[in-house]
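Below you will find the structure I want to go over with you.
The complex appears here without one of its protein chains, the remainder shown in place.
The chains carry the letters A, B and C, assigned in the order they are written, with residues numbered from 1 in each.
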Amino acid sequence: MTTDRRTAVPPGADLPDHPSFLWPNPDPAKSYDVVIVGGGGHGLATAYYLAKVHGITNVAVLDKGWLAGGNMARNTTIIRSNYLWDESSGIYEHSLKLWENLEAELDYPILFDQRGVLNLAHSLQDVRDSVRRVNANRLNGIDAEWVDADGVQELCPIVNVSPDVRYPVLGATYQPRAGIAKHDYVAWGYARAAAAMGVDLIQNCEVTGIDTVGGRVRGVRTTRGRVAAGKVALCAAGHSSVLAAMAGLRLPVQSHPLQALVSELLEPVHPTVVMSNAVHVYVSQAHKGELVMGAGIDSYNGYGQRGSFHIIERQMAAALELFPIFARAHLLRTWAGIVDVSPDASPIVGLTPIDGLYLNCGWGTGGFKATPGLGDCFAHTVAKDKPHQFNEPFTLERFTTGALVDEHGAAAVAH
Amino acid sequence: MTAETTSGSSPLGAWTARLAELAPAVRVTERPFLTQLTLRVRDAQAQAAIGPALGVELPSTPCSFTRGTGPHGELEVLWLGPDEYLVLARPGVQQSLEDAIRAALGDAAGAVVDVSAQRTTLALSGPRVRDVLAHGCAIDLHPSAAPTGTCVQTLLAQAGIVLLVSDAGRDEFTLLVRSSFASYLAAWLIDASVEYRMVPA
Amino acid sequence: MQLISCPWCGPREEVEFHYGGQAHVAYPDDPAALSDEDWARFVFFRDNPSGPFAERWSHAAGCRRWFNAIRDTRSHELLDVYRMDEAQPARTGTS
Partner (left out) sequence: MTANFRLPVGGRVNRDEALRFSLDGRPMLGYRGDTLASALLANGVHQVATSIKYGRPRGIMAAGVEDASALVQIEEPFPEPMMSATTVELYDGLIARGLPGQGRLADRPDPARYDAKHVHCDVVVVGAGPAGLVAALTSARSGARVVLVDDQNQAGGALLGSDEYFDDLGSPAAWVHEVLAELRATPGVLVLERTTAFGAYDDGFLLALQRRTDHLGAAAPKDVARQRIWRIRAKQTVIATGAHERPVVFADNDRPGIMLAGAARTYLHRYGVLPGRRIVVFTTNDSAYTAAIELAETGVDVPMLLDARAVPPEGLVAECAARGIEVRAGHAVTGTEGREHITDVHIAPLAGTGHPDTIMCDTLLVSGGWNPVVHLFSQLRGALRYAPELGAFVPGEELPDVQVVGSAAGALDLASCVRQGGEAGRAASEAAGFTRPAPVPLPTSDARVAEAAAMVLWQVPEGAEPTADTRFVDLQRDATVSDVLRATGAGLRSLEHIKRYTTIGTAHDQGKTSGMIAAGIVAEALGVKIAEQRPTTFRPPYTSVPFAALAGRDRGELHDPVRITAMHSWHVAQGALFEDVGQWKRPWYYPRPGEDMADAVLRECRAARESVALMDGSTLGKIDVQGQDSGEFLDMLYTNMMSNLKVGRIRYGVMCGVDGMVIDDGTVIRLAEDRFLVTTTTGNAAKILEWMEEWLQTEWPHLRVFLTSVTEHWATVPLVGPRSRDVLASLAPELDVSNEAFGFMSWRDTVLDVTGGVAARVCRISFSGELAYEINVNAWHGRALWEALMAAGEPYGITPYGTETMHVLRAEKGYPIIGQDTDGTVTPQDLGMSWAVSKKKPDFIGKRSFARSENNRPDRKQLVGLLPANPATVLPEGAQIIESAHLPEPPVRMLGHVTSSYASAALDRGFALAVVRSGRDRIGETLYVPVADDVVPVTVTDSVLFDKEGTRRDG
């Protein structure tokens, strides 16, 4: 018996290692062409594309803590582009296309895995919304299908499609090209590549002030001193309001805790990604074997990186409705991030009333998937001082004109 | 033709037998068709004027109820909010009670609404009643924290309820639940009592 | 899960409450007189401080009353709770 065990290949034998060098730890220089505030996925990707595409390498990414330790370290890694509106399709599909080549581009084993995402429908209105979105996706050139309950079961046999549950699965939208990637590998891949091109990654360096003179940005004050900057790009996710306020800007975003959790490592049971808005749960099984799940957002504003436990309990009940097989899986760890939610559940990316200050925020519960696309578009915006076509619709002004990109109604869960 | 208000089918009429099986650990009986009026009144003077009309003062402390007998028989007046009360009376006195309250209210800002069928009422008692409630109710029902006369609006599992400590010493509670949630609540109570039915107190 | 002190009912579980966002944002006296920018500010822009925050809660599953609270958004700790008709308590260091 024991010998048996030894001959089998251990399940963790061939997970990829990280490279043996990631980044140096320089002290901040006196001045940079571009200072990026926030070293999450977005800040790092922006730095990377600034250097790679626009040749701007006198760049610093400043983070108040450890690199990519914000939402980038805590998201459930779902990647998809099947959003409802044309504006969203544009940027998310651009991102997905970049994902498809990212592992090679960064030369980093980011474990991008296009295992498909199912967004379940549980009510007749869910069905209508889903079909609407599938149709819109297809016309936008995004792979999308409507599958019925049997189709759901075929794609993910462990989903309970019995009509006897409280909210039966009536079907789902399916995006085959959607999937997951390993979050910190992605961040570190961008970080390593950016650092290799000369970008300074500076940690434990909290930005405490933004200096402007005559409506133009001049630099930032930090816990490690003053840093002059030709341009400042905000990529602070949950802390965007706090940073914008340093420049006298008020943002239409609210910061909330969003929780997630993992189980212990399990033999593969879950071949895809399943999201359900109605019962508030989304699940995938990561490469090592842990179930990674998220739930609804905590209702109140919070900067505490922790939420309330009843959300987790509710999420477990929902998970078991959908996946009875999870009954004796164990909750191993729970955590939370701070997500900046905008009124229309779409991001705000572009110029600000202050020259040289650029804004990227409002990705709320769903900005991981946008990391490459946003990085590319935001770098363009910063380099050219004008928005890229894909972030053009996501201005701050839309809240004044009313040209919202409202992804609440029909986009299912926004992760 | 005059209307009959004391009959019909109550939300838990079909559950009587199943609920009865929970005894003796927990005794659960529906008290259907009670008269229930929501009373809204802010003005202290008007509040004072209503007491005599009912035969019982309005509860003056939050999360409590008063009990008394007046022209409409035995009454309970539940505090539901700083200007909101629920008057609980015997079946069939909706109209006369409403008239009496309106008269006492006079011109003061306020409202009276017949909500008799909005919620149904359960009498709960028995040695394990606190245990059963503790499975879904976060309120501390220890007699030291919830003495007789306590009235809270809260959640029991996923249903909103109004819970009255009718007699803390005798483990008697009154529970009001919205009619559409009543069968959920009954199913929940029966399920919550499984263990207590097996092991008599 | 937090305990939130309803000004009337006392401390209750967080699940009994609904969050209402920033407090003391008055409906404009004359919306028609506002510029589009100012109107947008009222509709979509709210403070989002890291630290003490005056906000509204409703005791939805209890007495159904709205009330105000000052809560530190970093620790989630409720520092003050006050009724709609009470003035915002002075708090040194409140942003």
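As a convention for this text, a residue touches a chain if its C-beta (ideal position, glycine included) is under 8 Å from a C-beta of that chain, and two chains touch if they have at least 3 such contacts.
Predicted model only: the values in this text are computed from it and were never measured.
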{"item": "Omitted chain - touching chains that are shown", "value": "A, B, C"}
{"item": "Which of B:F65, B:W79 or B:F181 contacts the chain that the document leaves out", "value": "B:F181"}
{"item": "Residue of B:A23, B:A48 or B:A111 touching the missing chain in the full complex", "value": "B:A111"}
{"item": "On subunit C, residues whose C-beta touches the chain left out of the figure", "value": "1-3, 11, 18, 20, 26-28, 30-32, 34, 36, 39-40, 42-44, 56, 58, 60, 64-66, 75-77, 84-85"}
{"item": "Absent-chain interface as seen on subunit B, which is shown", "value": "1-5, 7-11, 14, 32-33, 38, 40, 83, 109-119, 131, 134-138, 140, 142, 145, 157-159, 178-181, 183-184, 187-188, 191-192, 194-195, 198"}
{"item": "Residues from subunit A at the interface with the omitted partner, ascending", "value": "1-2, 5-6, 8-13, 15, 18-25, 65-67, 69, 73, 86, 89, 122-125, 127-136, 138-142, 165-167, 184, 203, 263-267, 269, 288-289, 308-309, 312-314, 316-321, 324-335, 343, 400-404, 406, 408-410"}
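Note that only the chains that are shown with their structure count from here on.
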{"item": "Whole-Å separation of chain centres (CA-atom averages), subunit B against subunit C", "value": "31"}
{"item": "Centre-of-Cα separation between subunit C and subunit A, whole angstrom", "value": "29"}
{"item": "Between subunit B and subunit A, distance of the C-alpha-averaged centres to the nearest whole Å", "value": "49"}
{"item": "Sequence positions of subunit B contacting 2 or more other chains", "value": "none"}
{"item": "Where subunit A touches two or more other chains at once, by residue number", "value": "none"}
{"item": "Contact set on subunit A toward subunit C in their complex", "value": "239, 241-242, 245, 250-255, 299-304, 306, 308-310, 340, 343, 399-401"}
{"item": "Complex contact set, residues of subunit C against subunit B", "value": "8-10, 12-13, 15-16, 61-65"}
{"item": "Contact footprint of subunit A on subunit C as seen in their complex", "value": "1-2, 14-15, 18-19, 21, 36-37, 39-41, 43-50, 53, 55, 71, 73-76"}
